[in-house]
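These notes are about the structure you will find just below.
A protein chain is absent from this complex, but the other protein chains hold their places.
Naming follows writing order (A and B), and every chain is counted from residue 1.
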Amino acid sequence: MELLSVLAFPLLGGILLGVFGHRRWAPELNAAMSLATLLAAGALTVRVIEEGPTTVLEEQFFVDPFNVFLVALTAFVGFTTALFSRPYMRTEEHAGRLSAGRLRLYHSMYQLFSFTMLLCLLTNNVGILWVAMEGATLSTVLLVSLYRTPQSLEAAWKYFILCGVGIAQALFGTILLYFAAEKVLGAGGTALLWTHLHEVRGELEPTVVSLAFVFLLVGYGTKVGLVPLHNWLPDAHAEGPTPVSAVLSGLLLNVALYAVVRSKVLVDGALETGFSGNLMMGFGLLSVVVAAFFLSRQRDVKRMFAYSSIEHMGIMTFAFGMGGPVAAFAGLLHMTVHSLTKSAIFFTVGHAAHATGTQSMDAIRGLIRQSPTIGWGLALGSIAILGMPPFGVFTSEFMVLTTAMHEHSWATPFLLVALGVAFAAVFGKVQPMIFGETTARPLPHPPALVPVFVHLAVVLMLGLYIPPYLVDWYRQAAALIG
Amino acid sequence: MGTSLAGQMVNLLAAFLLLVAFAMLSQRRVLSLVRLFAWQGAALAASTLLVAYSTGQNHLYYSAALAVALKVILIPWVLHRLIDRLDVRWDIETPINIPTTMLVGIALVIFAFALATPISEMSSTITRGTLGIALACVLLSFLMMIVRRKAIPQVIGFLAMENGLFFAATSATHGMPLVVELGVALDVLVGTFIFGIFFFHIREQFDSLDIRHMEKLKED
Partner (left out) sequence: MTQAPTIAFQIFQSILVVLAAPLLMGWVNQCRAWLQNRSAPSILLPYYTLAKLFHKDAVIAEHASPLFRLTPYILFGCMWLAGGIVPVLATALPFAPAADIIALVAVFALARVFAALAAMDIGTSFGGLGARREMLIGFLAEPAMLMTLFTAAFISGSTQLTTIVDVLAHRQFVIQPSLAFAAVAFLMVLLAENARIPIDNPTTHLELTMVHEAMILEYSARHLALIEWGAAIKLFAYMTIGFALFAPWGIATAGDWAGLPLAIAALVAKLAVAGAGLALIETVSAKFRLFRAPEFLSTAFLLAVLGMLTHFLLRT
């Protein structure tokens, strides 16, 4: 029941906000629906931790520690982003950039986007996973083009076309997977159910499955933003509204990576070689290195952090590609801390852009003078995302690096150099934005900085001390995919 | 040569689909593209019907009906409406180099066949050879999206790609479960409408549907 309500709340929210999204209290309704989703997700998590994996509704949906962990994360960041978007969207309306009709579109699509992501995570059907992923693209495309400026339209078009093409490859991969599964499980409903596929994964035809994996990796990898399929990502992040950038980076990329990892588990079972892992490690490493070098060339603050997202998704892909309990643990931890940190950064960047009226990093100066909280939020967030101790990103990156050192020592120099370059680039650009003469003006609506500091506090806590039940939970999830 | 007549017909339709994919690649006029797209949908529906009839998979009849409703009637109609409303009926696209595109297309087909052959040999279905053709159609539509510089042909390429995938699903594997196919169809339909909305926004902002205007967001 919890599972269905996790899906029902955002769907209901999408419908309600489609009707009332232009009212004054729509942002509050948006936040309330997200809160309801979060509560349901919390209840689901407790249930799964206590009772173990279950399936619901004739096996169409299922939960295990891996996906419930992502459900919880998605619901949480979804809720905090809804809180952040409340003042953000009011400011936009105040500045005349968005009309009431657009806000209705925004709120409705925001909830539907949450729904599609949660459906991706909870469905047991590999085909429905694809459908939901495409749904997530469709709902965010209208969010990216919300301002209807030439730049935002271009970004949305690119996003739509590239992800559409990418995701079509994933559908072909899914068809191939079904083709392989059909022979073992017989035609009909069960041959696409993940739980059934998982049971028979050793019997699937290796050639078909490996080809299927290549297509799935390319397809969902486009959505993860893996280099060289990443072109849409910086544009979509930079030109869409900031709350959308936050959920894209913090959630959608994770969900796409979830699909890749799920596929990898099946393929590893069928192949018993390192094929899928090597492929993921290659893509991951390439993403880390390329994104790190692109960071220093950015002028737009949201664009820069978008590249940082590519870099971090690369690290996660690399970690999951290495496989094994430690690397998988590190990957899951990195997923968590990156989501929280990156969305926190986008929250502060959104406010900073409002305060200075620009997204260009050269024009944002002295944030800390005008608003110490925004300044400190950005400073701490940047330090955290760069992997400085004592934040959680450090812990997970450290684990990834040490595992890589042990198992694939050739990769560590690349990772270290990339992290060094990323550090120099981001730090050098963020520092003058925070200190110095200010260009910022007061905001018309008080900024929502509680989410920022809550996120950063959680990240800090994960860096210093991971509670035992959380360790236990991560271990269970890591065992499923390792 | 022990295959049934239905299997041969499906093969013939597969070859026809491939031909249409090439025709779309080389067709410069928007309206003809829409017509070709409808033809592709019709061939798809016919092959689905044949597979349904010869294998007795009842859910494929629904798929075929879905294909007719969506790909032969609804989407071409929507596209026609859009083309009328946007007043781009006589749009032609000149700067494509057809012979080169064709050669690249042939290379793609060979690639697709090479990829699909080992898989086809494992299959026991009557229409096992069609998987390679389906993949080739997908890749050709992909190529079409790359070489086209106008918004509407790009979108038609996108839809044609989905046709190729649908063909892969129905002919090579005898159809995905119905719930998945319905979901995919819904996505495609919604996608078409969103594209339609997009056309108007793009034209409002850029005064043209030429996406060369939309290559401003580049790295400095």
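In this section, a residue touches a chain if its C-beta (ideal position, glycine included) is under 8 Å from a C-beta of that chain, and two chains touch if they have at least 3 such contacts.
Quantities reported herein were computed from a predicted structural model and do not represent experimental measurements.
Participant: Report, in label order, the displayed chains that the undisplayed chain touches.
Facilitator: Computed over the complete complex, the missing chain touches B.
Participant: Which one, B:7, B:41, B:76 or B:153, makes contact with the chain that was left out?
Facilitator: B:7
Participant: Taking the full complex into account, what residues of subunit B touch the chain not shown?
Facilitator: Touching the missing chain: residues 1-3, 5, 7-9, 11-12, 14-16, 18-19, 22, 26, 98-99, 102-103, 105-106, 109-110, 113, 116-117, 120, 128-130, 132-133.
The criterion applied here is as follows: only the chains that are shown with their structure count from here on.
Participant: Between subunit A and subunit B, what is the gap in Å from one C-alpha centre to the other?
Facilitator: That gives a centre separation of 31 Å.
Participant: Residue numbers of subunit A touching subunit B in their complex, please.
Facilitator: 125, 127-128, 130-132, 134-135, 138, 141-142, 145, 148-151, 153-158, 160-161, 164-165, 168-169, 171-172, 174-176, 178-179, 182-183, 187-189, 191-192, 205, 207-208, 211, 235, 238-239, 294, 297, 299
Participant: In the complex, go through subunit B and note every residue touching subunit A.
Facilitator: 57, 115, 118-119, 122-124, 131, 135, 138, 142, 145, 151, 154, 158, 161-162, 165, 168-169, 172-177, 179-180, 183-184, 186-187, 190-191, 194-195, 197-198, 201-202, 204-206, 211, 213-217, 219-220
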